[in-house]
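Mind looking over this structure? Questions follow.
With one protein chain withheld, the remaining protein chains of the complex are depicted in position.
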Amino acid sequence: MDVLYFAWLRERIGLPKERIDSRAATVSDLVEELRGREERYAAAFADLSAVRVAVDRELADFDAPLEGVREVAFFPPMTGG
Amino acid sequence: MDVLYFAWLRERIGLPKERIDSRAATVSDLVEELRGREERYAAAFADLSAVRVAVDRELADFDAPLEGVREVAFFPPMTGG
Amino acid sequence: MRIVVQEAAFDFGAECDAFAADRADMGAVVTFAGVVRGDGGLDAMEIEHYPGMTEAALAAIAEEARTRWSLGDVLVIHRYGRLAPGERIMMVATAAPHRADAFTAAEYLMDYLKSRAPFWKKEHRADGTAWVAARDADEDALSRW
Partner (left out) sequence: MRIVVQEAAFDFGAECDAFAADRADMGAVVTFAGVVRGDGGLDAMEIEHYPGMTEAALAAIAEEARTRWSLGDVLVIHRYGRLAPGERIMMVATAAPHRADAFTAAEYLMDYLKSRAPFWKKEHRADGTAWVAARDADEDALSRW
C-alpha cells in the first residue's frame, strides 16, 4: 500500500510517499503502527484532530477499513480556493 | 413642470414627455388632473398599483409634494438586469 | 467605482480582466453577466431607460452596497436599445478582501438593479411585442436586505 503525506505532515515526516506493507485493518490501526515507528511519525500524528485522511483518493474516516486499499493519504485540513 | 412617461405608459398616453402647468399639490393630485383630461390618460392611470413615480429623478410615493418640483416621471415597475 | 449606461455592446471578458487586475489587497472578485435568453422564439429584447435618472439610481445602489459591505471596488454596466438573444445585457463586478462580501454585494446589486433602476424590457416576437412584467419574486427578493 502507498502512504502519502501532504503539507506539514509531509514536512514533519520528511517524505511525500512511502510503500508500507501493513496488516492494519483500519486507518486508525495504520496510524498506531506509524506512531510506533519513529518519533517523527509520533510527532506528526500527535493530534489527530488536525489530520485528515483519504483512502484511495476519497476523503474517509479513521475507522475506514484498509482491506484491498492501494493508497492512503494523510494531510491537514484543506485550504483551497 | 416636465412630466415623463416610460414603457407602456408612454405608449398608452402616446408621448414620452410634456410640459404641464399644474397647481397639483401632490403626485396623486397630478394623476387626478391627468385622468380628467382625456381617455388615454384615464386608461394609463386606471390601475395605480401598476404605476411607479419618480420626482426629480428619485423614486417617490404618490403622496409626494410637488412644490418646487421640475420633473415627474410615471412608469411601470422596473425590469432591469 | 464605475457606472456605465450605454447602447453599445461591452466586452465582458476585457471588463472582467481589467476589474480583477492589480488586486493584491482584494482576495475575491465576483462578476455577474445577464444574457438575453432566446426562450420561446424571442427575436429581440428592447430595453428602455430613463436618461438622467438611470446612472444616478445605479450609483446610489452601488454606494449603498459599499456602505453595507467591505468592498474594494464596484462596476456596473447596463445596456439599453435592441438586443438579440445571446447578447449580454449587463454586468456587475465586486472586489472584496473576502469572498462572502463580494458574493453578497453582487447579489444585492442585482436584486436592486432589477427592481429599483429605471429600465424596462420589451420582448419582440414574430407574433408581436410585449412589455416584460415585473415578477413578484424580484420584488420579494428585496425584503431579504
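For reference, chains read A, B and C in written order, and residue numbers begin at 1 within each chain.
The definition used in the following text is that a contact is a pair of C-beta atoms (placed from the backbone, for glycine too) under 8 Å apart; a residue touches a chain by one contact, two chains touch by 3 or more.
Small disclaimer: the values here were computed from a predicted structure and weren't measured.
J.: Would you mind listing the shown chains in contact with the chain that isn't displayed?
T.: Among the chains that are shown, those touched by the missing chain are A, C.
J.: Touching the hidden chain in the full complex, which residues of chain C are there? Just list them.
T.: So the residues of chain C touching the missing chain come out as 11-18, 20, 22-39, 85-86, 88, 97, 99, 102-103, 106-107, 110.
J.: Footprint of the hidden chain on chain A, which residues?
T.: 4, 6-8, 10, 54, 57-59, 73, 75-81
We adopt the following convention: only the chains that are shown with their structure count from here on.
J.: Provide the C-alpha centroid distance between chain A and chain C, rounded to the nearest whole angstrom.
T.: 48
J.: Cα centroid separation between chain A and chain B, in whole Å?
T.: Here the centre of chain B sits 72 Å away from the centre of chain A.
J.: Specify, in ascending order, the residues of chain C that touch 2 or more different other chains.
T.: None at all.
J.: Which residues does chain A have that touch at least 2 chains other than itself?
T.: If we look for residues of chain A contacting two or more partner chains, we find none.
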